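Sharing a structure here in structure tokens format.
Entry: subunit A
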Amino acid sequence: MEASNGIRAEGLVRQFKNVRAVDGIDLEVRPGEIYGFLGPNGAGKSTTVHMLTTLLPPTEGTATVGGYDILSDGAAVRDVIGVALQDAALDQLLTGREHMKLQGGLHGLSPEEIADGGDALLERVGLSEAADRRVGTYSGGMKRRLDLALALIHSPRLLFLDEPTTGLDVQSRAALWDEVSGLAHRDGVTVFLTTQYLEEADALADRVGIIHQGKLVAEGTPAALKAQIGRPTLEAVPADPSQVERLEAVLSRFGDPLPVTNGSAAVRLSDGTEELADVVRGLDGEGVKVADLQVHAPTLDDVFLAKTGRSLEGAREEADTGEHPTEQVESPA
Partner candidate 1 sequence: MREPGRRAREEASPGARRERARLVSNRRSRYWSVARTVAWRNLHLAMRSPALLLPSLVFPLFFYMAFAGGLSTVGGLPGFDYYNYDAFQFVFVLLQSAAFGGVFIGFSIGADFDSGFTRRLMLAARDRSAVIAGYGIAAVVRAVLVWVVVFGIALATGMEVAGSGIDLVGLVGLALVVNVAAFFFAAGVMTRLRTLQAAPAMQLPLFMILMTAPIYVPRNLLEGWISSVAKVNPFTAIVEAGRSLMAGDPFHVLLAFAAAASGAALLVIFSWRGLRKAEAAG
Partner candidate 2 sequence: MTAAAGTPALRTQARYLAWRSVIRTIRQPIVIVPPLVFPLFLLAINASGLSAATNIPDFPTSSYLAFALAFPFMQGSIFATNTAGTNIAEDIGNGFFNRLALTPMSGPSLLVGQLTGVLLIGTLQAAAFLAAGLAAGASLESGVLGALVLFALSLSIAAAFGAIGLFAGLRTGSSEAVQGLFPLMFILLFLSSASLPRDLISSDWFRTVATINPVSYLIEGLRSLIIMGWDAEALALGFGVAAAIFVVALWAATRALRDRLVRT
């Protein structure tokens, strides 16, 4: 099998008892790119990652990762990938350096390779000083960074990151973004990144695949996806809260209403920002005064909304409250 740094999936399906967590995913990740897999909790992201990293066999379909078939060449796939799963999954009793030793040793590296490579990676992720402390004393951000370093110890060509910044503070998140970006654009590592944060996909990914209820509903660069939607959003807050319905009625003349929850009204403008003057005149004509008026360029959330009928934020809340099945990667045993 010709080696490459790419990923290709065809008709991937994973059925768990009565839940079809992944429902026919076709995707292609080019060598050296950062592919963002965006969707709310329960969408099928982690299940897809588990299949592509050979931890879970697909019910149907196939995929090649790094040029190797996930079903027939699982061991070869594992040799060329590094994985940082949703839970950092570290041993609280071992130190950072001991984790390096274990992981490197199991990958067949010599003690010298582990020592040199491990030290370099620990320094790169800012854990040199904490390397000899037990992981149980690490903060959440430190654990994620160690997880990333461990995923890289055997110099993989492809890197899978499953929600790597969930629960991190802003600073830690930015540091991780820098590191991931450097890996892809400087070192040529292909990165498959799952996230539920649209700003993460927007900032980091070269291309984004949006997954909803197990299906890929959109794919492309962030700019191209947003351009598909094309139209900006106008959001207004009435000066008198009792006038919100009149405000909605006026705005709906200029575009498609959008769901909002905070006493404001929003529409997607049919003819773009050129309509702004007409909007203002319309409001004035109806005697509706506004306290705030904002125009937003399309976001990935708008893309998600256009494709699925709900916003990513709303879908995330529903998943958190259990209205849609929360994704669980079940062990078959």
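With respect to how the candidates were assembled, all candidates are chains of the complex that A comes from, given by their letters.
Descriptive notes on the structure:
Throughout what follows, contacts are C-beta pairs under 8 Å (C-beta built on N, C-alpha and C of every residue); 3 or more make two chains touch, one makes a residue touch a chain; residues count from 1.
Quick caveat: nothing in here was measured; it's all calculated off a predicted structure.
With subunit A as reference and 1 or 2 as options, the touching candidate in the complex turns out to be 2.
Of all the residues in subunit A, the ones that touch candidate 2 in their complex are 53-57, 70-71, 74-75, 78-81, 83, 85, 87-91, 93-94, 98, 101-103, 105-110, 113, 116-117, 120-121, 134, 150, 152-156, 331-333.
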